[in-house]
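Only one protein chain is missing; all other protein chains are in place.
Right after this comes subunit A.
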Amino acid sequence: MSIDTHAAGAPRHSAGPPPLDPGERRKQARQVRLGRLDLKASPYLYVAPFFVLFAVFGFFPLLYTGWVSLRDWGLIKGDQGFVGLQNFQEVLTDDKFWNAMYNTAGIFVVSTVPQLLLALMLANWLNRKLRFRTALRMGILLPNITSVAAVGIVFGFIFADRYGLANWILQSLSLDPISWRGSRFASWTAIAFMVDWRWTGYNALIYLAAMQAIPRDLYESASLDGASPTRQFWQLTVPLIQPTILFTVIISTIGGMQLFTEPLMFNYGAAGSGSGLENFQTIAMYIYYTTFEGNFKYGLGSAMSWLLFLLIIGFALINFLMVRRSLKGSK
């Protein structure tokens, strides 16, 4: 854009303008000033929406939540005064918080590991010369654009104990029906199905983009050296897209720690009631329950939110270090 203005503006000055009356000259000077301002200021204006939105919906709530977490604040009753770190103390000694923590971490592992592996395979497959390649590539993103609430409701029906599709299939294979909400591992698996159904395609597309950037001749020379496709995949593709894998792991960590809608829908829309909830209540659900469903403890919920925020940062860092080390080792 700047080149353009310059190119268009330059000849006008070099040609030596005819004498102008003072009014015309002032007008021109104003235009030049405006143009200069435009050049300097408009880029900031263009990026401003993000920062304005982030400040309003990201940064301000973060600070405000921090402030609320130090106070005894009932949702309807309002602010009851400063209590220091009492809320944090209460959270850290709360069994249910740690139970929710355990569930969140468990569901994260059960869903993310197969999800990313599957996404890698999918991407590798889509990277080949296939018929209807574009349609297939677009198709795997479809689950991601469906409303998560709709997904939750449908999967809630599939994994219903008595009249659900999953148990119907199990029973027609003459297996015992599973109490999907009754056991920890069964509920984690069911939720992992929902999460993976939605996010595998998304991650696969990211991997695919990274794979497309790998020069073809690398594969050609690998083939000449007699490397099998599997070996090419593990020893060529995976190491070369290492930064992308790292990116998806971190994004998945953040998403996994905040997991809310899928388990909520799995519990038919309630964050804080329902049998067997101790098996799959996530941190985000527990925060929502504490703040909006149970005792309306805004301060306590805020303290949990802050702890979750710190935990996500911690988790992301650990992930970052672990994945980086393991990928370095595999090189």
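Just so it is clear, a contact is a pair of C-beta atoms (placed from the backbone, for glycine too) under 8 Å apart; a residue touches a chain by one contact, two chains touch by 3 or more; residues count from 1.
Keep in mind that, in the parts below, contacts and distances are computed from a predicted model.
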item	value
Omitted chain, identified by the protein name its UniProt record gives, among "Cellobiose transport system substrate-binding protein", "AAA family ATPase", "AsnC family transcriptional regulator" or "Alpha-ketoacid dehydrogenase subunit beta"	"Cellobiose transport system substrate-binding protein"
Given A:Ala29, A:Val52, A:Val109 or A:Leu321, the one touching the chain that is not displayed	A:Val52
Selected from A:Phe82, A:Trp98 or A:Phe157 as touching the chain missing from the view	A:Phe157
For subunit A, the residues touching the chain missing from this view	4-5, 8-9, 34-35, 38, 42, 45, 49, 52, 75-78, 156-157, 160-164, 179, 182, 268-270, 272-277, 288, 292-298
